[in-house]
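Removed from the display is one protein chain of the complex; every other protein chain stays in position.
Chains here go by letter, A and B, matching the order in which they are written, and residues are numbered from 1 within each.
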Amino acid sequence: MKEDLPDLTRRILETYQSIGKINHLGHCPLPSLNSVIEIVDDLKEVLFPGYRRRQNLHAGNVAFHVGNLIDALHDSLTQQIARALRHEHDLRHDTECGAGNDIDFEALGQAKAVQFLSRLPKVRGLLASDVQAAYDGDPAATSLDEIIFCYPGVEAITVQRLAHELYELRVPIIPRMMTEWAHGRTGIDIHPGARIGPSFFIDHGTGVVIGETCDIASHVTIYQGVTLGALSFPRDANGNIIRGKKRHPTIEDHVVIYANATVLGGDTVVGAGSAIGASVSLMKSVPPKTVVTVEKPNLKFRER
Amino acid sequence: MKEDLPDLTRRILETYQSIGKINHLGHCPLPSLNSVIEIVDDLKEVLFPGYRRRQNLHAGNVAFHVGNLIDALHDSLTQQIARALRHEHDLRHDTECGAGNDIDFEALGQAKAVQFLSRLPKVRGLLASDVQAAYDGDPAATSLDEIIFCYPGVEAITVQRLAHELYELRVPIIPRMMTEWAHGRTGIDIHPGARIGPSFFIDHGTGVVIGETCDIASHVTIYQGVTLGALSFPRDANGNIIRGKKRHPTIEDHVVIYANATVLGGDTVVGAGSAIGASVSLMKSVPPKTVVTVEKPNLKFRER
Partner (left out) sequence: MKEDLPDLTRRILETYQSIGKINHLGHCPLPSLNSVIEIVDDLKEVLFPGYRRRQNLHAGNVAFHVGNLIDALHDSLTQQIARALRHEHDLRHDTECGAGNDIDFEALGQAKAVQFLSRLPKVRGLLASDVQAAYDGDPAATSLDEIIFCYPGVEAITVQRLAHELYELRVPIIPRMMTEWAHGRTGIDIHPGARIGPSFFIDHGTGVVIGETCDIASHVTIYQGVTLGALSFPRDANGNIIRGKKRHPTIEDHVVIYANATVLGGDTVVGAGSAIGASVSLMKSVPPKTVVTVEKPNLKFRER
């Protein structure tokens, strides 16, 4: 039996030629998922100091701790972004290792890494508004600390706000690696492309899907199972999907969307101050201050 | 570029003053999320010996293994509970490190830790009833072992039953850290406050939400996507949410709630032996032995 293994290994290796689309062999590595996860973890330590890894942070040592983290983040972000940029170049030009040009991917990666890090103060401001929105919106919350420690909605929006900055800086692939990692941990799937204003609160959150081209204003609250999705995908003459069009809804200020509701379509606008009831499926715009509910429960009661 | 990092770090450090709500700097650490997760892991090793970390447990060595675990749990629970109690004191009295009083948080923490550990035999009895209920209720289950190893519903109720004992002992913040960790791993969000009787079975479970003030009796079965939630939140004259009222439903013995059903409201009682059909949205009480279904599917069929 064990003597079959070399032949079996050879048969597997052959599939790296015959089924070549799902392996990456070559001298230029892809971004590393593990490194990207470590980057996210380090970023959360910078954003919420005292809550996560390092205990006993105080005025006397926090500068060293954060200085160290930023230095390490600079290096690893530079490396991973450079890999992502070179890989995107190879995909577009069908080259290997960025050949046939003299682009300095390392320098491009470093520039984007520093631009990204310089946006962290802005991101902290947004996250503080999100944490406060969770406290104001959930009667089960006992303190801001509980929310920072535990709430999956805060975890998901933290990672998405970071990924969104990289997305805006046109860093390929890494933003999606980040948000899908958060999706796995929280059940909340927010595409890095979604534009989301301050004071955003997702309660419970499992099953939430927020598509790439959503526009969400400020003070919006969303419950578990809500989809902000696409109605249909435009296709070209060959039947291939056209990528990059606005296909997800716009949600204005102070809207609440209750559990398992679905709002679909790139032209759909939910006006400011509206409330979308549980399990509503909405595919058209509603004016400001509209309450949408399912008309009658249509329930049948009988004895068992 | 790299020479920008010190200035960039300084700008981040400044936000720890200007946006001070989401950092914890000081000489009194918060409870540690990692320590709490390790505590849960050790507790599961005590509750289900032979299934998890340690292999080859038998009558001759199990006493040493469990004795060691209980000893370590005593110490780490004492430390973490003391931190949580001191932190709660600081929040209430706007003090730092429990100053301005002579409360011995360590001693209080130890007392609660020992009380908690003494309830583990009771919790084991409840969990045995839950595992049996899963076997009796799921035709895909092949053995109790499979259920203990794999079923997310068992994982979620195990952590919730532990967290609920701490909640009853008025330990702050740690119970929620435990259940939200289980939520992340299973997609099942059960608040530590929910009171749940024996023989509880959640099948599949992703998307289940069970609120803080739910009362669930014995032999209740719940499927994926079910919400036992609040209808609305009472607010005080200033528009702030009033915390602590019963706002989630009561489910009596031998009730089954099928996938994606929603039962809302603190006054809603589902009578014993009732069945709530898939996707039903129920906001009022039903007497015992009631079957509730969506009246007609309202489906439209056409050729593509």
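FYI, contacts are C-beta pairs under 8 Å (C-beta built on N, C-alpha and C of every residue); 3 or more make two chains touch, one makes a residue touch a chain.
Bear in mind the structure is a predicted one, so any value in this text is a computation, not a measurement.
Asker: For the full complex, which residue in A:D42, A:D138 or A:D189 touches the chain that was left out?
Answerer: The one listed residue touching the chain not shown is A:D189.
Asker: Using the touch definition from the top, which of B:L33, B:L47, B:A194 or B:L228 touches the missing chain?
Answerer: Considering all chains, including the one not shown, the answer is B:L47.
Asker: Return the single residue from B:L5, B:V66 or B:M283 that touches the missing chain.
Answerer: B:V66
Asker: Of the listed residues B:R185, B:R235 or B:K284, which contacts the missing chain in the full complex?
Answerer: Residue touching the chain left out of view: B:R185.
Asker: So that we can see where the missing chain sits, which residues of chain B does it touch?
Answerer: Residues 46-53, 55-59, 62-63, 66-67, 70-71, 74, 110-111, 114, 117-118, 120-121, 124-125, 127-128, 131-132, 136-140, 142-146, 148-152, 185-187, 204, 206-207, 224-225, 259-260, 278-279, 294, 297-304 of chain B touch the chain that is not shown.
Asker: Against the chain that's been left off, what residues of chain A make contact? List them.
Answerer: Those residues of chain A that touch the unshown chain are 1-2, 4-6, 8-9, 11-16, 19, 21-27, 29-34, 87, 91, 172-173, 176-177, 180-181, 183-184, 187, 189, 191, 193, 206-209, 211-212, 225, 227, 229-230, 233, 240-245, 247, 260, 262, 273-275, 279-283, 286, 289-296, 298.
Methods note: only the chains that are shown with their structure count from here on.
Asker: So how far apart, in whole Å, are chain A and chain B when each is placed at the average of its C-alpha atoms?
Answerer: Here the centre of chain B sits 25 Å away from the centre of chain A.
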